[in-house]
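Quick one: the structure is below, and I'll ask about it shortly.
Up next, chain A:
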Amino acid sequence: MGAKAIAEAAVRSGLEAYFGYPITPSSEIMENISVLYGEKRYPWFKVFLQSASEIESVNMLFGAGAAGYVSMTATSGPGLSLMAEGISYAYASEVPFLIIDVNRGGPGLGNVAPEQSDISFVLNSLGHGGVKPIVLAPHTVQESMEHVHKGFELAFTYRIPVIMLTDALIVHMYDTVEWEPPYIVKPKVEWAARGRNYGPRHIINSIYLDPPELKGNKEKLLQKQKEIDKIAESECFMCYDDLDVLYIAIGISARISKEAVLKLRKKGVKAGLFRPITLSPLDKNSILKYSSHAEKIVSVEMNEGQLAQEIMRITRKDVEVLPYLGGYIPDVEEVAEAWK
Partner candidate 1 sequence: MEVKQFSSIFENGVTTYCPGCEHGLLLKFIGMALDELGITEKAIMVGSVGCSTLAYKFLNVDYVQAPHGRAPAIMSAIKLLEKDKVVFGIQGDGDALSIGIAELIHAANRGIPITVFMYNNMVFGMTGGQMAPTTPEGMKTTTTPFGRDIKQMGPPLDACKILSSFPQISYLKRVVITPKPIFTKDRVMYSSKEAMDSYKAVLNAFKTQLMEGFSFVEFIGTCNVNWKMSILDSKKYVHEVGVKVYPPALCRDAFGVEKK
Partner candidate 2 sequence: MYQVVHSKWEVIVNRERCKGCEICINACPQENLSLSKNVNSQGYHYVEFSEVGKKGECTGCKICWWVCPEYAILEVRRIEKTDNGS
């Protein structure tokens, strides 16, 4: 199951602390991790704790990250909403951790069926004051494992919160994986607050009362963002030539769209799929390149068109939306039909 794979990947990659509050459809990740806690094989896995709320979770992640430890949680939309403040503090004070958002149906309590309706929230408004975490979007179980590993590394390389955006289907899916997660390459954490220990003190802070100081910190974060832009990654599936249709999708929608593309190719329709692997930063160059050769762009998503918004902002081209709402999953035939 996806959740088990994610749990294995996290712990083998070097997870040191897990804090979480149960919420469907993410709880299986926490449950699977709880089983691995205390195993002799993983001496680095120091803390597993069920918190009292997502507010507590995110702040515990903040504490663990501030002390330089690899930590993560898994949650879903309502929980992520509660974490927004903490993510903003972490972003501002450059504290690393990984949050897995197993997207469920929203808004409100919605339902526990899969949706992809947190995209706009995660990309544009995860906390006050201008916050831009790194966002990863796996579309298979194996890729979920790789992204957990990569998420830890990116979080520590750039000292930033990383969000892995996935959905109930991938997390509950049974799939074959061929990957043994190695222990991560964790950069030195000389900045971490673990006590002065006769050296200089460490300050993990986000308050800058003087405007020049705050401006300085913001500029530093923006400068870092430019570095982060270079890690943008995407896949363009079957994008060989001029395209009759370029599909755009992430997660389970991308997986289904790949099948639709193959179907269309058999019929002689020149179809391709653009799939952002990092949702933030978005691979702007690639999307510009592939969209310029496409007759039509169709965004397949389990929401009202949030990914399409992002793509239109970059390409300034019309993007047709094939929306699936309320927990419905894209249908291969329907997706294929949409090329016309």
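Just a few scattered comments:
Definition applied: a residue touches a chain if its C-beta (ideal position, glycine included) is under 8 Å from a C-beta of that chain, and two chains touch if they have at least 3 such contacts; residues count from 1.
Behind the choice of candidates: all candidates are chains of the complex that A comes from, given by their letters.
For clarity, every value in this text was computed on a predicted model and none was experimentally measured.
Here chain A appears alone, and the candidate among 1 or 2 that touches it in the complex is 1.
Interface residues of chain A, counted against candidate 1 in their complex, comprise 16-17, 19, 46-47, 49, 51-53, 55-56, 59-64, 66-67, 69, 71, 85-86, 89, 93, 193-198, 201-207, 209.
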